[in-house]
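Presented below is the structure to which this report refers.
The complex is shown incomplete by one protein chain, all other protein chains being positioned as in the whole.
Up next is chain A:
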């Protein structure tokens, strides 16, 4: 091969910037801190910092329209979910984003109360 030869177009190349560089070697956050359905939005008064990485900027853009779940952020940025979580937790710590725990699922009402209500209704209208 002569020096003027160009790299060949054989297969697709993997991403130039690897995910561990995007996270800068940070550990994955605990699942308890951020779940797939934790909602995220931009902070009202973001701090003035040095320019954000393109990936973080993308997350900010995505979240600027309202609340977005962690799963959706990962989907739109096409990053592995864990990597998206690291970015979100980074941005939250820096004060760019705020997260909100998902709405708790409806608690099952005590069966006894339901039965009493039913009995009461039947006694009155039945």
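The rule is short, and it goes like this: contacts are C-beta pairs under 8 Å (C-beta built on N, C-alpha and C of every residue); 3 or more make two chains touch, one makes a residue touch a chain; residues count from 1.
The criterion applied here is as follows: contacts and distances are computed from a predicted model.
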Choosing from "histidine kinase", "Branched-chain amino acid transport system permease protein", "M56 family metallopeptidase" or "MFS transporter", the absent chain's UniProt record names it "histidine kinase"
One chain is left out of this view; which of A:78, A:111 or A:124 touches it in the full complex?
A:78
In terms of residues, what is the contact footprint of the unshown chain on chain A?
1-3, 5-25, 27-28, 36, 41-42, 45-52, 54-55, 57-58, 60-62, 64-68, 72, 74-84, 96, 103-104, 106-107, 109
